[in-house]
Every structure is written in C-alpha cells, then in structure tokens.
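Selected chains from the complex are presented in situ; the others are not included.
Letters A and B mark the chains in the order given here, with residues in each chain numbered from 1 onward.
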Amino acid sequence: MKKIVSFGELLIRLSSPGNQRLQQTKSLNIDFGGAEANVAVSLGQFGDQVKYITRVPKNDMVLSAVRHLNSFGVDTSDILYGGERMGLYYYENGSCGRSSKVVYDRAYSSTATLTRGMLDWDTIFKDADWFHWSGITPAVSEGAKEALLEGLEEAAKRGLKVSMDYNFRGNLWKWGKTADEVMPELMEFNHVMSGTHPDVDVLNDNIEDYHFQIEGDKIMQRFPLCKIVVFTSRGVISNNHNTWSGALYDGKKVYRSQQYDLTHIVDRVGGGDSFMAALIYGLRNIESLQEVIDFAIAASAIKHTIEGDQNICSVEEVQHFIATNGTGKIVR
Amino acid sequence: MKKIVSFGELLIRLSSPGNQRLQQTKSLNIDFGGAEANVAVSLGQFGDQVKYITRVPKNDMVLSAVRHLNSFGVDTSDILYGGERMGLYYYENGSCGRSSKVVYDRAYSSTATLTRGMLDWDTIFKDADWFHWSGITPAVSEGAKEALLEGLEEAAKRGLKVSMDYNFRGNLWKWGKTADEVMPELMEFNHVMSGTHPDVDVLNDNIEDYHFQIEGDKIMQRFPLCKIVVFTSRGVISNNHNTWSGALYDGKKVYRSQQYDLTHIVDRVGGGDSFMAALIYGLRNIESLQEVIDFAIAASAIKHTIEGDQNICSVEEVQHFIATNGTGKIVR
C-alpha cells in the first residue's frame, strides 16, 4: 500500500506529574506531540506506511522526538532541519471542575518560520497517495500557511487524497488573519474532513441524524471535493468524566457510533488526533462505513486512557475494546 | 489596604505518594500546612497583605517551610524562633471506602510550648486590621490557648476584626479541658466565624434556609460581636466523591452557594481553610454577600483538586471556575 503523508508542527510536551499544578511542580514528564505527528504515530502502530513532515532545528531534544516517531514506525527521512527552535507546551492535568491547562511556548518555531519553497514536495510525495493536515498549521504563521497551501497544490497535482482536522485553537491565530478568512482556501482540497467547525459545536448527543446531514451537506456544497464529513461529540460532565461519540456522513447516510462513557479519563489531549488517525486507517482498510466510525470512536475512546498526546494502541486492541463493549475486563 | 494577621501552628506534612499506604511507602512528599498557614497562603495569592505568626525552632526544615510561605507573598518577619520542635503529620490518601489517614506527631512542638507574654503583639499588629485564628491552637496546649487569648485581647484593644474557623479535632484536645470548656471565652472576640460546631454537623444539603438561620441566630446571641456566621456542608459519598456547598448568614438573610459535585477528589485536606481564606478575601474585597459565599465555595471546591494542604489558585482562576460553572473545559 502507498504512503500517507502527515504534515504539521512537532512539539515537546512537558507535563507536571499526576495532578500537580505547573505552579507547584519540580519536574516535568517529556512527551512529544503536535496534532499531525499524533496522527502519524497512530497510523504507524496500525501498520500503515506513514511519513511525517515538519521543520525543526538540530539539537538533542529534536533527536529524541525524531527517535520517538521512528520507534512507532513513522518515516522521518524528509523532515527539514533548520530554523531556531522547536515549539513546546506545558501541560497540567485538571480535575473535577478545574480545567486542564496548556501553556504554549511555540512562537518563532522552525515550523512557524517555514514558508513556500522550502519543502521538496517531489521527494515528500514519492509513493504517497494520502495527505493529512490540520487547522493548526495555517494558524501559527502566514509562512506556514503558504507552505501548507503549496503542499495542498502539489498533492492535488499528484492526485493524493486529502484529509483535514479543523482543530480550531482561538489563541493561536495571531498573525493578522482569522481562521474564517484563511481556512476556506485550504479546505477546497479536502476529500475527508472533520466538521467540528466553531459553528458546529452546538451539536450534542441528543441531536438527530438529520442535524449531522444538514451540517454535512452545507460543508460538501461549499467544498465539492469533500466526500466524507466526520463529527465527534464530547459531553463534558467534568474534567475527569466525558461522554464520547461520533458520526460519519458520506453525502448519503449518517453512520453513528455508540456513545462511550469515559468516567475516569487519564489524558484527553490528542483525542481528536487519535480519531482522525483511526478514521484514515478505517477508510483505507475497512469496507463498511459503520465499522469505520465504530473503529475511529473506539480508538479515540482508548486514547482518553493513555498518558501523553499519542494513542499507544494497536488495531487488535481497538478490536478487543469494541468486542468487549468497552467494559475493561482484566486480561490474564 | 491593611494587613491580615493569621496565627497558629505550622506543620510539616509528609504524605505517601499516590495511593500508597503509610505502612508500605518508601518515600514521602513534603508539603507544609497548618490551618492558619493555609489561610495565609491563599490570601497571599489573592493579593491581600497577610502576615503569619507562629513559633518554630531554627533548622533546615523550618527554613524550607518559611521560604514556602514567602514564595506565596506571606510576611513571616514576626515568626518567633524558639522551642524544640516543629510539629508534623503523616498523611495517606484513602480511596473508595478506605478513609484518608492522618498520623500526628506534633506533641511538644514550639507552638505547643508557647505561652502568654512570648509574642510581641505591638509589632505583630502594626498596620493590621484583621486577625484570624482557629480552634486548633487552643486544643494543642494550655499555653497556646493563653497566647491566643492574649492575642485576641490585643486585637480587641486595637479594633481589629476577628475571624475564626472552629476546626474541631477531637483527638487534639488532651491537655485537661474540653473544647466546650475553653472555646466560648475565645469566641467572644469573633466577628466572623464558621458554624461547623459539633452540634451543627447534623446539617445537610436538604435542609432549608431557616435551619441555618436558627443556628446562626443561636451563635450570634451567644457571641454578640459576631455579625457573620458561615456554614460548609460536605456530603461524603466516598473518599473520592463528596458534594460541597456553603451558606452565609448575616443576621438577616441566608445566602447559599450552589452545590458542587466533586467526583474525583485529589486532596481534600485544607478544604475548610481555603474556604475561610476566600471568605475573608470576599468580605474585604467583594460587595455582594451572595458573591462572597459563591467565591468562597468555588475557591474551596478548587482546593479539592490540588495536591497539598494549600489552595494553589488565584482570584482569576476562582472567577473562571464560577463562570464555567465548574465543568472543567480544557484551556488552550
């Protein structure tokens, strides 16, 4: 099978242990993240061929991050080295009604200072048939947006499928334009995309299928290449307790997953990324669209129980989770 | 604004990590506590001028404790150095129906061997307009009770407002008199006090406003200086799951907070202290009594999610908690 290319900013995640506040901790756990890297790591574990593209400087922390990706089978051979820094974020785990907290330190990262013409798309897209991006890249800088747009144009030329996660982060859009001004031009290229646009987050689990259909049709009319729109629905009862479900619309029918009751969440960062990865895997490897959305929601439900940004789990573990209906019987 | 003076015993808290029992742990986390120090640390973070008074020997653990207080903006310049030891307690976190456990080792502490005449109240009360104490100090020894009584007399002479948290700890009262014999003489000085007296703990969330009123009126009749009585109400579903709400009575009306459902408690030690601190802050900085009790209960709800005895949180975080209704949405 051909390669999936995932492109975005690689981040160091530094999190306080257990429930400690960043204000009080004396040590930080190291993980690596970034929405598109998270997608790549899941796909690597699922056995897909996946290449990750980013721009980072050369130093020991970057070396650790790249080795981390390699360990999960992600091809990092076309990462561009240059620029001055690798972005990072600090993370503290909330509890009950105290929110988890992200403190970004990603200004002036090597990905933010990337621009059109720097990446060698010919090499990058060799043997690839799928390109994945998210709404975070165009948010970080105009140059990053331009590099991404170039990538999308090159992908289109080569006939790659394009998938996108909107991933709206209000406090990242600081370079002069808003998401609404920038995103549509990029979304023209999408074949598969998440519908969790700011306008859509009023949706909830009590809604009927036709609401998804209306929303999906709106998207497909505006972006005619798009043939699959997916929705995730998170009910926030507390920082520790969420409900999680999803829907997939193919222009004809709405396929809905079961709703999981996640009562003791370990780490919900990367939940959406694990969903996108499992969706891409599903669309490439599973025939039934119902099974695709079931797989994607089950995989991302598991992510909520895993420390770090990435979903450390295999296809077999997702299937076991579905088979036992997410009840958590001990395995021995 | 003038200073708040908080007076009591400073303690080292040594807790087993995670859910380990004291019987099995090989290491202990260090925090510092004591009801009145906890109040001071919250007030320091809220931006109030606050001074903490205690008696401790000079050694490296005390130095750590004092620096800890300083880091939160607490004025420790009038702490009295002397005596033989700083009290401490061991703490293990319970779970489900297994109770959290406190093993005290505070006998013969420098605060317990304090007595009338040792503290220089002239210096202590310079620029102060508020004095806070709790029912723990008169419990530890007759000398500590005498030192406290002297402080209350001196506070009264200078026209300071006095607030008190009853903080009944049955197993501390060992020096020959009971709380009922000793406390009333001290409570005469209170302007603001908690109503969680042993007689009152039958109160629960299902009770009507008039129960608080009856209880509050009883207190105000007995202690005529007292103009504000507050109540907190904890529903113990398990060691991890409590409900938490409060009421404030000003002799005219009962103001009640919302009830928070704390389903995944991290650490409830210091919950009452964080409430008293936020109450004092509120009475000095917030006009509406309804907003005062809302602020105090929200602040102390947050405390249940923080490791250690003290409420590591700012005024803005309490306001955000209230604004999002305690739902714990991730911040990024």
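What we mean here is this: a contact is a pair of C-beta atoms (placed from the backbone, for glycine too) under 8 Å apart; a residue touches a chain by one contact, two chains touch by 3 or more.
Source: prediction; values computed, not measured.
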{"item": "Full count of same-sequence chains in the assembly - 2 placed in this view", "value": "6"}
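Definition applied: only the chains that are shown with their structure count from here on.
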{"item": "Centroid spacing, where centroids are CA-atom means, of chain A and chain B in whole angstrom", "value": "45"}
{"item": "Residues of chain B defined as touching chain A within the complex", "value": "18, 260-267, 301-302, 304-308, 312-313, 317, 320-321, 324-332"}
{"item": "Chain A to chain B touching residues, read off their complex", "value": "18-21, 23-24, 94-102, 104, 169, 171, 236-241, 264, 268-269"}
